[in-house]
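One chain of protein is taken out of this complex; the other chains stay put.
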Amino acid sequence: MIARRLFSSDRRIAVTIATLLAAAVIVPVLNLAVPADSVFHMPSYVVALVGKYLCYALLALALDLVWGYCGILSLGHGAFFALGGYAMGMYLMRQIGPRGVYSHPTLPDFMVFLNWKELPFTWWGFSSFPYAMLMVGLVPGILAFVFGWFAFRSRVTGVYLSIITQALTYALMLAFFRNDMGFGGNNGLTDFKDILGFNIQSQTTRAVLFSLSVLALMAGYLVARAIVTSKAGKILIAVRDAEARTRFLGYRVENYKLFVWTVSAVMAGIAGALYVPQVGIINPSEFSPANSIETIVWVAVGGRGTLVGAALGAGVVNFAKSWFTGAFPQGWLFALGGLFVFVTLFLPKGIVGTFTEWWRTRAAKREPPASAAAEQPAQ
Amino acid sequence: MLIDPMDMHVPTEAVQAIERPLVVTQSLLYLDGVSVSFDGFRAINNLSLVIAPGEMRAIIGPNGAGKTTMMDIITGKTKPDTGDVIFDGQIDLTQLDETAIANLGIGRKFQKPTVFESHTVEDNVEMAVKADRTVFGTLFSRHSAEIWKRVDEILGIVRLGDHRRRMAGDLSHGQKQWLEIGMLLAQDPKLLLVDEPAAGMTDVETGATADLLKDIAKTHSVVVVEHDMGFIRELGVKVTCLHEGSVLSEGTLDKVSADERVIEVYLGR
Amino acid sequence: MQFVRKLVLAVIVVCASLPSLARADDAGLRATLARVATARNFQETEAVVRDLAATGEPAVERILSALADGNLYIRKSGQGVFIGKEDGQTIALADPVAGAAAGTAAKGDLTKVKVNNALRRTIRDAMGGLTLGSDDPAARLSAAGIMLKRPDIAALPALDAAIARETDAKVKAALAQARAATVLVSDLGEAEKLAAIGVLSNRGDSDALAQLTAFRAASTGVLAETAARSVQHIESSMAAWQVAQNVWYGISLGSVLLLAAIGLAITFGVMGVINMAHGEMVMLGAYTTFVVQQAIRAFAPDLFDWSLAFALPAAFLVAGGVGLAIERGMIRFLYGRPLETLLATWGVSLILQQAVRTIFGPTNQEVGAPSWMAGAFQLGQLTITWSRLWIVLFCLAVFLVLVFVMKRTSWGLRMRAVTQNRRMAASMGIRTPWVDAFTFALGSGIAGIAGVALSQIDNVSPNFGQGYIIDSFMVVVFGGVGNLWGTFIGAMTLGVLNKFLEPYAGAVLGKILVLVLIILFIQKRPRGLFALKGRAVEA
Partner (left out) sequence: MRGHFASWTAAAMAGIVGAGLSFAAPAAAADDTIKVGVLHSLSGTMAISETTLKDTMLFLIEEQNKKGGLLGKKLEAVVVDPASDWPLFAEKARQLIEQDKVAAVFGCWTSSSRKSVLPVFEELNSLLFYPVQYEGEESQRNVFYTGAAPNQQAIPAVDYLMNEEGVQRWVLAGTDYVYPQTTNKILQAYLQSKGVAAEDIMLNYTPFGHSDWQTIVSDIKKFGSTGKKTAVVSTINGDANVPFYKELGNQGIKAEDIPVVAFSVGEEELAGLDTAPLVGHLAAWNYFQSVDSPANAEFISAWKAYTKNDKRVTNDPMEAHVIGFNMWLKAVEKAGTTDPDAVIDAIVGVSVPNLSGGFSTMMPNHHITKPVLIGEIQADGQFETVWQTAGLVVGDEWSDYLPDSKNLIADWRAPMSCGNFNVATGKCGGKGTTN
């Protein structure tokens, strides 16, 4: 049944999948097989960069699922992203094994020089890849479930919810900053060697990680789309637009919210897990409230409530950031800040939303008889 | 995967409510000595009201009489400070939340028409049609001919068949009122609470609405809150007049409108 | 050669001007002082200081205080020792013994006599003995304080003499306490020492505690027991003061939070704009203070103590003006779309930060404290710093004025009318766009004057606002959006809570705990401390 929905012959999905699959194959090929002096060669630097954007895109998608479709403005989605990243980072740390600078058989370097004697329980099991992957989803998932369970039943809504999600990520940031937590303090986890036995710095591993990110984004898109196009998706939008009314229709709003919130957190966690091996570091600054706000900005720029828009927004804003910081290191904040103001004022529905609207009006003009009746409000 | 733990508590709560020893009455809805105050302001003051099964009742009263607050109490949006609210003879509504109450069979139309503006008209109705309301139920629900047949039926009743593909937000005020009534019908509740159904309607529409409500009342219990006396007269049912949170007068429209105290509160003499 | 000439000259000058003071000892003093020039390290300089102090000459006080302040110079050629006063690239010299002016010299020709903490301490102790006989009661009081902290058996006769001739009761008590501390380190009898313990026990502060703790460790028998009892007594009274101190610190932190949040309580709480640029408004206020102070330093240094008074209206106007521009240029298009204000104001905050960084540079700017805000005073065992006290008072004043404006003026009435029901207000003839604009400007302006106050305790840098934005949102939401009193109570609660948690949990964990408590509290009261009830909630 799920499979049927996922692979229904809908053209939108088909093209999305095709594009993503093509990217998953072509980019690594351009990177690995095409000689470096060819115009078509894609440098590893670009692969890493785009790989990072893809993880951000998945995060943005996750956020759009709760914000765009269910009206929950989370100012703390970075927390789930970072937790997934930490779970992956802990696995990668354990993979280093005795190759750390102190050659300690089990303890990561930062524990050795802070004089820790044994592995804290939080680290148990992370040497196993399946366990770590389970944690990538479970830790953000359970945190989101517990947090959501209380918040949604207490009917914390609107800015109140936004601010407590911000408090959540802020508290986690402060907690992870503490060395006593055993997660490497502000330096975080870094200096990874390999993943599943493959050298993490090799071109091939990078290309594979890139393809995995594409696939994860694709899977995330399909799941998100399956949710929003199902009847449950209609209920989510109903909750977004008129929460009380949905309750009076007999829907248990808190359960819908909890479901989509948890799914979104797991998606964010997976994004984080893919992000860490590609950028090579995870540290508490990923929890910083500003990062979560930035994620909201991506979604808003791309188009809230359009899944593709969220992903696109992440790409556009981060590309702008990468480009501006290199091209105008002194004044790039003017450009980025200006971009946000511009988008809010002139593209209120984001890039995709605005484009969709323009397309629709154009289509309406072109074939007036069929759609005009439906589009025009009756007098 | 198919068991939905999040939805399991709905029946348990209802069962707990049923198990509480309570006054058993024959009425469908029974309010006794209900009071509620907001920051010192008594919105409802020792209100008692009984609706029999199959009855249609009109509630009138000046602004601030507590009509909407009464609806809020019945539907679980507001918890009374004191008093009993019993549904179907034995279920204590004060212990339940909006969702549970709605699922017991109490439907509500709001004073200000509230429809899901970014959904189409037919989707609005489809969501209201009685069906599995759990998260996973809706997530994996498939296109059901039965449900859509019911949707068609209801769209026919509320005369929105031609507008089914339009966004609900694009409807006119009157159409939204009707859509909301349609959604109410789709829920197939035992008791309908209808808050100002005729507000903002033309005379023709008002007449049609009254006819529709009368039709509905044949098979359901209905409580209508209205200001429009013409509309109430058209309904021709028992009238309760509220004032300052309690019942001022009850009976036929003629009797109530002849009541000295009612005239006084309306005309402010 | 030059030195001798100078010396002869100086002696002649001194002899001529102050014949009565010209004693044979001057030469000895000069000889001792001259050793400063040849001292190879701090220990040797310290020995010179001790020898100078031992002479007991009145001129020594001048020499030592110049040395402590780093104003004692040696001429590179010829080794003469002078008291110098910097004056641009030159230094005005004065003869150390006689105090008479001795010409000027270029900076490069002189070497400063280096002092370090240990040396400064020695000087201070030596000065303590010297200033016991000062005419100024404040100087005598501080001398007594120094002698209490560092009791010296040798000073006992001097103390006794000082007590005997002292007329000021407060100074006399302080001297008695200093004497008690000295008695404890002396070899006097048990009775004397028991009395001394009593005197110190009555003083009951941390200095007394330090002396008694040290004494307890060094003594035995009855004395040790009595000292232990006194220590315990002081410790328990200090524990009580500790609570008072935590409350005060809490209030003071609370008022900082309130100041930072109060503008946001208007732009976000009342108007519903998720104003991420709020922190930058506070920052603009702080930078305005900096600019005003620079101007005052340049044009009217005498008015420096008044600089904050000038900065307040300026900051209000600057931040308010920027707020007005933001509202007119951007936010007015976004009413009814509160979430989009987040995006736009976030963009504005980036731009403002970068603008300040471009104009003023990325580093901290020095905002000075007027003299009336520096230092602290004692209230019982409580040290209250003036800057904190003024901030608390200022914060209360701002808050009360704001409450008054909102509740008691017709302008406030309009403001509330517009935010509660825009259409209704418009149809009643209120010019809603201008009310919006000025409300936002008011909120921003208040953030600006908060910046003036906060510049006194924090560093003025482009990141200044970022440090306050999250806390401000927490405070407003915790108190209940749209309720000024909620913001007030919220800020104070969080401040005091934080300060009570900090001693037990540490600053980091304390802050985490406060955040967790906010999350839990919101579960209990989903609309903050002071939530509106009833049908208004739906609106």
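All chains are identified by letter, namely A, B and C, in their written order; residue positions are counted from 1 within each chain.
By definition in this document, a contact is a pair of C-beta atoms (placed from the backbone, for glycine too) under 8 Å apart; a residue touches a chain by one contact, two chains touch by 3 or more.
Keep in mind it's a predicted model, so treat the numbers as computed, not measured.
The chain we do not see here touches A, C in the full complex. The chain not shown here is touched by just one of C:L67, C:L258 or C:V460, and that residue is C:V460.
The missing chain, though absent from the display, is touched by one residue of C:S387, C:T439 or C:T487; that residue is C:S387.
The chain not displayed touches subunit C at residues 42, 70, 112, 114, 116-118, 120-121, 124, 149, 206-207, 209-211, 213-214, 245-246, 249, 252-253, 256, 353-354, 357, 361-369, 374-376, 383, 385-388, 456-463, 466-467, 498-499, 502-503, 506-508, 511. Of the residues in subunit A, those that touch the hidden partner chain are 10-12, 14-16, 19-20, 22-23, 27, 41-50, 52-54, 57, 96-104, 109-110, 112-115, 174, 177-179, 184-188, 190-193, 201, 275, 279-281, 283, 285, 308-309, 311-312, 315-316, 319, 321-323, 325-326, 329-330, 332-333, 352, 355-356, 359-360.
Going forward, only the chains that are shown with their structure count from here on.
Think of the whole protein's Cα atoms as having one middle point; the chain whose own Cα middle lies nearest to it is A.
In whole angstrom, the spacing between the mean C-alpha positions of subunit B and subunit C is 64.
Rounded to whole angstrom units, the spacing between the C-alpha centres of subunit A and subunit B is 42.
Annotation for subunit B: no residues touch 2 or more other chains. Along subunit A, residues 244 each make contact with two or more other chains. Across the complex, subunit C meets subunit A through its residues 268, 274, 276, 330, 333-334, 337-344, 346-351, 353-355, 358, 466, 470, 473-474, 477, 481, 508-509, 511-512, 515-516, 518-519, 522-524, 526-528, 538. Touching subunit C in their complex are the following residues of subunit A: 73, 147, 150-151, 154-157, 159-160, 163-164, 166-168, 170-171, 174-175, 177-178, 244, 289-290, 293, 296-297, 300-301, 330-331, 333-334, 336-341, 343-345, 348.
Those residues of subunit A whose C-beta lies close enough to touch subunit B in the complex are 1-2, 227, 230-232, 234-235, 237-238, 241-242, 244-253, 255-256, 258-259, 374, 377-379.
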